[in-house]
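Dropping a structure here in structure tokens format, bear with me for questions.
Only one protein chain is missing from this complex, and each of the others stays in its spot.
Let's look at subunit A:
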């Protein structure tokens, strides 16, 4: 017979953001639990509303399968004494297995006969095992737990009831003083407390009580109603998947409705209107088919269609107050000036030890200035860079950003334009926050990119200087994302600058300001390590394999696009038959060079021609190689190194590097070390694992 088991944990309203993860855990843990109990089943379904977490198992077996196994005991000669009677050992063994001596038989293993019995364990009936589910309920992890009343338990929200059914029987257990039963609760206002007679009927019973317990079904109901409304009205309703999920987790019985607001509010930038609707009210904004924002919103009620007009009117009123605020802020902000706002930045703390936002801006200006000079930007562009840096944060003290922090930069751009700043500067203010999220859009303009890099570099180096280093899930200033952003921008712009140069100039600035409370060496080392991890992450994201990542980063990150270029070239070479000899030659040089620190050669000490030839080739190749490197031409650089391959092979064929005469030995190692240094400038080729057999 197949059975159905149902567990429902009734809770005070769970935070919407907890639910998806809780359901994943509930499913995995239930599966594990049933597997551990050796209970066969057909399906596990998890369900949830704000007020309940549910798991339902169908096709569950009546009992654990019986187990028949052979148990091995003592050897025959120990089991039977000289008179042919069972010894204590044999009796004890059979008893221990729940059997008697009559059940014993012998079986030969590697030439010796041993006592055996067939052991039979009867499976436990399912219903005796189910009460253990309480442990599983308590094992769910939530982002935040709480206590309530006088109880000790910590859980996401107070547990108010427990329904636990094995077909039509209650599975008895309790958590704190809440006892399991057959009862569940319907919708807070449209439903009531009700008994579930049989686990199979659970969803039906709840549906009658205005609870759609299946998350996917509830989401589908919302999506369908929105779709229908959009068609009726010829609207484009902006259905954001995250918002749809959140709204699904805020209601038990969804009914979609719409409301409107005055067209007068459309003078406010639409980003602010949309944020007001989405973030604050969980409404879906509405656009016309032609793209412009329309003064309507779509929302979901936790309830049925009755008195829906009343609900819509109430929501309209709330939104109106919010938008009136937004419009007030927008108008107020325009009465100020950029200069007045900048004054206020000196009262806004960035980080206790790193000073105010105004202090940060001053450092950003210096970094942006130095970077502009390094890049030899035209005076007109440099002027834009410096102006952007100077006013990059002025919008932080506007009412609008105070109310909608996610609009930082976006409002800056709009206000800058209103206050008569250059179009380039206005756009760059917005761009300097890019990328705003993982794989987000990068700044397009030069000023936007320069200031973005300077701003992020300041935050990273500043934090490292005072020992705020991301670890585990701790990264309060988003330093990881900032570092990745810097690398992505350097890659995109392909400027002639090395990452290390940038980082060092920032560290120098901090030293000159006396800010670090750690030694320069430590800071630089931590920063290098930090950027190294981000760079290897980025390369791996682009499909570069780990060994090649290690090879090209061995000598630092340097020029980002060139480093990527080298990685791609090496990836293509690893299957290239013709590269075999070069790789072997260069690899041997790298290995042997490790044995010395000498970096010079005395041609007088050469004993054979291959030494001289190798040295000559090195001198010939060196210039062309250096030029290729500075042109960031990976192909030519590797080709130049390749010219050394034959001379290296010849050298090894005819020369004993580890000569007995120490001077000669050192001279030969010195020659190899000179060459190795050049190879390292390209990559640590020995890190590359050549997959193909040559």
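What we mean here is this: a residue touches a chain if its C-beta (ideal position, glycine included) is under 8 Å from a C-beta of that chain, and two chains touch if they have at least 3 such contacts; residues count from 1.
Heads up, the rule we're going with is that contacts and distances are computed from a predicted model.
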Name per UniProt, for the chain absent here [options: "Glycine--tRNA ligase alpha subunit", "Nucleotidyltransferase domain-containing protein", "TRAP transporter large permease protein" or "Acyl-CoA dehydrogenase"]: "Glycine--tRNA ligase alpha subunit"
Option touching the unshown chain, where A:24, A:67, A:109 or A:146 are the choices: A:146
Residue touching the undisplayed chain, where the options are A:170, A:190, A:336 or A:659: A:190
Given A:38, A:160 or A:532, the one touching the chain that is not displayed: A:160
Selected residue (touches chain absent from view) among A:311, A:434, A:502 or A:687: A:311
Contact partner of the left-out chain, one of A:109, A:204, A:267 or A:321: A:321
Interface with the unshown chain - residue positions in subunit A: 12-13, 15-17, 50, 144, 146-150, 157-158, 160, 188-190, 250-251, 281, 299, 301-303, 306-307, 310-311, 313-315, 317-321, 324-325, 328, 347-349, 352, 356
